[in-house]
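Note that one protein chain of the assembly has been removed; the remaining protein chains are unaltered in position.
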Amino acid sequence: MSAALPDDALPPVIEPGQNSSTITTEISAVTLERPTGWLWIIGLLISLALSGLLFVGFCWLLYAGVGIWGLNIPVAWSFAIANYVWWIAIGMGGTFISAGMCLARQPWRSSINRFAEAMTVFAVSVSGIFPILHLGRPWFFYWLFPYPDVMNVWPQWRSSLEWDFWAILAYLIVSLAYWYVGMLPDLATLRDRSPTLAKARFYGLLALGWRGEARHWMRFEQFNLITAGVAVALVFSVHSMVALDFSEALVPGWHETIFPPFFIAGALFSGFAMVLVLGIPLRRFYGLQAFLNDRHIVNMAKMMLCAGLFVDYSYFSEIFTAFQSMDRYDFAMTLHRLYGAYAWAFWGTILLNVLNIQLLWIPRVRRSHAAVFLIAIGVLIGMWLERFMLIVSSLYEGFVPSAWGMFWPTFWDLAFLAGSVGLFFLMFLLFARLLPVLSMFELRKLAHQGGSGGVERGGEP
Amino acid sequence: MRVGPLSTRNAGAHKDGGLAQIFSRHFGFLFRLAALAALVIVTALILLWRAVMAYPAGVHDALEQPIPFSHKHHVGDDGIDCRYCHTSVERSAFAGIPPLSTCMTCHSQLYTDQPMLKPLIAAYESGVPFHWQRLHKLPDFVYFDHSIHIAKGVGCETCHGRVDEMPLMARVAPLTMQWCLDCHRAPQKYLRPHDQVFSMGWHAKDQLALGERLLREYHIDTRRLTDCSVCHR
Amino acid sequence: MLGLLAEFADAEQLRGAVLRARHEGYADIEAYSPYPVDGLTEAMGLRRAHVPFWMLLGAICGGGFTYWLEWYSTVVNYPINVGGRPPFSWPAFLPPALEMTLLWAVLAGALAMLIGNRLPRVHHPLFAVRAFDRATGDRLFLLLRVANSNLEARRAHAFLKTLSPLSISEVSE
Partner (left out) sequence: MSSSKVPPFDLDAARAQLRDTRGPRYWRSLEELADGEGFQAWLKAQFPQLAQDAPLDRRGFLKFIGASMALAGLTACSHPPQTELVPYVHGQDEWATGLPRYFATTLTRNGYAQGALVRSDEGRPTKVEGNPQHPASLGATDIFAQAAILQLWDPDRSQSVMRGDIVATWEDFAAEWLVLRARFDRNGGAGLRVLTRTLTSPTLAAQLEALQNKYPDARWHVHEPGGASLSRGMDASGLPRSVHYRFDRAKVILTLDADFLSDPAAGVRYSHDFISGRDPERGAMSRLYAVEPTPSVTGMMADHRLPLESARIHGFAQALAQRLGVANIGSTGGFVPSSDHARWLDAVAADLRSTQNASLIVAGFAQPPEAHALAHAMNVALGNVGNTIGFGAPIEALPAQALAPKANDDGSLRALASAMRVGLVDTLLVLDGNPVYDTSADLAIADALKHVPHLLHLGLYRDETGTLAEWHLPLAHALEAWGDARAFDGSASIAQPLIAPLYGGKSAIELMSLLLEGNFSDGRALVRQQSASQLRDDDAWNAALKSGVISNTAMTVTSVSPPFPRKRGSSDFHAIESNILDARLSRNDKALELLFRPDPAIGAGEWSNNGWLQELPKPLTQLTWDNVALISPDLAKRYKLNNGDVVELRSHGGKLHAPVWIMPGQATHSVTVHLGYGRTRAGHIGDGIGYNANALRTSDSPWQADDLQIVATGENCELATTQHHFNMEGRDLVRESTLSEYLRDPQSAVAHDKYGEKPPSLYPDYLKGEYAWGMSIDLNACIGCKACTIACQSENNIPVVGKDQVHRGREMHWIRVDHYYEGDAETPTMLSQPVPCMMCEHAPCELVCPVDATVHDSEGLNVQVYNRCVGTRFCSNNCPYKVRRFNFMQYADKQTPQYEAMRNPEVSVRRRGIMEKCTYCIQRIETAHIAADKESRRLRDGEVVTACQAVCPTRAIRFGDISDAQSQVSKAKASPRNYAMLAELGTRPRTTYLARIRNPNPALKDET
């Protein structure tokens, strides 16, 4: 399709004339020399406030119980699980960009994979909070772990929640390792360019004494390449687990074979959206135009559109299957979803996840950073709505009409959602200030290989 | 904000102070050591916690009691049957602790002048009982029943140890679920013939063979012994 | 003294230098670059490292152990009737095993990478060399380890000169 679009006019991956020196100087300067901007400080204060709210909610939750949320029977899950799925899905995008496209040899990813990976780590950490806090007795969450206890009782391995536990665990650690190890050479750069001894020591410790020895690079690349492969496998397996959290149940609206691919597509969808939401301002405020330009934005936009189309197909097929199977309960559930008390969630999802992204077919829109930014925001909201819709509108009117009930969020439901956003941005802002936001060594390599020639385009779905 | 090709303006500025290394060799060594130590300590903590869990506090140490009642004396020397005091052990979940009147059946005549018996006499006369310190207490979600264990040939000694050798009563079993399961999974390891349930220091010639036989005799449905519902409600 | 450090501006020079040095019989050499240089490994004639092997081993152990644990806990140690499912529900036991396969692979890989590279090592004689700061920036370096004798050193220095590096600096222990 890209052939049909005048994307050939796109700038090269990195601005011509960039070489190791300039790359090193400019990017490390972002961390080492650039004075802390007031925008950054405001952002930090806001996210600190929200994180504070999250903490208060956390304490109150531990004291009073999950009853502070609007949960009930039949709707025993809602916001917390929606938040969890939403965040872990956002993480997916980062991993896919750094790992998947590394395997696919997409050089333009070099400019974005670092902060995309950071995004992954933070999103997964945030998402990990929810399954635990969501428990009735959070302090016993470790019972999901098969340690040799004096009760001689083990986890119940058939439960998708158990699978999910392992998935999150693996995913968090792997993405952390991949991110950190990949950052070593750049940390070394910062170490060696630190203006003060304190900074030098800080980065010196983090860099673990990286020296760029030929041997270092050899093992480093071996590790990176295989881990990239593993990470891709992980992306798909982890989100399949998340999908199974629902489809293992026999609840109409959950019990669907399409869920794993559906959730993976949704994950990439929201992940790409978040990368854009983070990348576009980052580029602007840190003057990284040389490394992040229209090409990256356009390519990301295309990938988001592509993932979005998969998601839209899933919506369609879900509804189609319901009507085609004419299973009494599935059918009823679909009608409730479309016209029931939570129809607004469904149609909101359609508006934001289906109609919204169709704008990206237009090249001009793709190139307008503002437009792409707004569309991406819309997608993020839409994906949250989708999770809410999937969970609540499947639960609230189940098999036995006498047990039908409604869910209404309480203040704390909203507080935890806002708080999680705050926590995520808190971590990301600190990252942007303290760690290399772009992968310098990869850009150097790219520059060295003449990547600045803009020979390859890539990334088109 | 473009800086010229690697200006040495600030790069590695800290080294201008003549300080060669940012970390001394010594520190470099310590750093590795610390990394190693972290691993070791974490593992150690886990193992320690595990050990603590396996052997809860309070095993084997006798508690201070208002009256230094000696099972050794009453059971070991005088050979009084368990059921003389723990009357309901065969009928009820609770074995029963004797009313003071039971003590007084003998002690209204014997050792009445002993200072250690003062609290007993006093309590008996005033009608306000003293409090024994409890040794065997299960969590409130565990429903243990003495009578069925007695009926199925589990000896007192199996859980309470050689009380006939305890001057002051002490707990010998951890009372953990694991410990319960040890017997519930293979009762034959402990079962006794009915006439030996209350005896101390009894040993079977061939416990396993006997156990297997008793399993059948007592009609013990081993299928359900490890069901959650047997102990938890 | 540890050896002599020659500074280069681009990767081709370094690769050439490495080949020259080895040809000259300098066995104990190290090359440094701010980004992975294609062909440098081969030029240095380094044996391929075993990171992939360790990752495979980690994968097998992780997956195998987890799967075994699932079998042991549900079949041997405490068989419980859960929803009428068979004690060893092998398909349902695959996901955790899979996740652990991936996790252990990566952990093993990270360890293999660090230990193989003798990291962490926050103190190193090279860090004392002013010029070496740019090894993580825009310069590439060749280190000749030479015995602590003036003769050797002078010979090495002369040789390096022939490579026309940007600079040559002594690295002391």
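Things to note:
Every chain is named by a letter (A, B and C) in the order it is written, and numbering of its residues begins at 1.
Methods note: a residue touches a chain if its C-beta (ideal position, glycine included) is under 8 Å from a C-beta of that chain, and two chains touch if they have at least 3 such contacts.
All of these numbers come straight from a predicted model, not from anything done at the bench.
The chain that is not drawn here is touched, among residues B:Ala62, B:Ala123 or B:Ala173, by B:Ala123. Between the chain not shown and the residues A:Leu62, A:Leu103 or A:Ala198, the one that touches is A:Leu62.
Even with one chain removed from view, subunit C keeps its contact list with that chain: residues 80-86.
Contact between subunit B and the unshown chain involves residues 49, 52-53, 56-58, 87-88, 91-94, 96-102, 123-124, 127-134, 137-141, 143, 145, 147-148, 151-152, 218-219, 221, 223-224, 227-230, 232-233. Although one chain is not displayed, its contacts with subunit A can still be listed: residues 62-67, 70-77, 134-144, 147, 149-151, 153-156, 158-162, 165, 245, 248-251, 328, 332, 395, 397-406.
Keep this in mind: only the chains that are shown with their structure count from here on.
Comparing the CA-atom centres of all chains against that of subunit B, the greatest distance is found for C. One simple way to say how far apart two chains are is to compare their mean CA positions; for subunit A and subunit C this gives 30 Å. Centroid to centroid, with C-alpha atoms defining each point, subunit A and subunit B lie 49 Å apart.
For subunit B, residues touching at least two other chains, in rising order: 5-6, 11-12, 22-23, 28, 31, 181. Annotation for subunit A: residues 19, 21, 24, 152-153, 191-193, 204-205, 209 touch two or more other chains.
Of all the residues in subunit C, the ones that touch subunit A in their complex are 10-11, 30-37, 40-41, 44, 46, 48-49, 51-52, 55, 66, 69-70, 73-74, 77-78, 82-83, 85, 89, 92-93, 95-96, 98-100, 102-103, 105-107, 109-110, 112-114, 116-117, 119-124, 126, 132-138. Listing the residues of subunit B that touch subunit A in their complex gives 1-7, 10-14, 17, 19, 22-23, 28, 31, 50, 53-54, 174, 176-178, 181.
Listed in rising order, the residues of subunit B touching subunit C in the complex are 5-6, 11-12, 15, 20-25, 27-29, 31-32, 35, 181, 226, 228.
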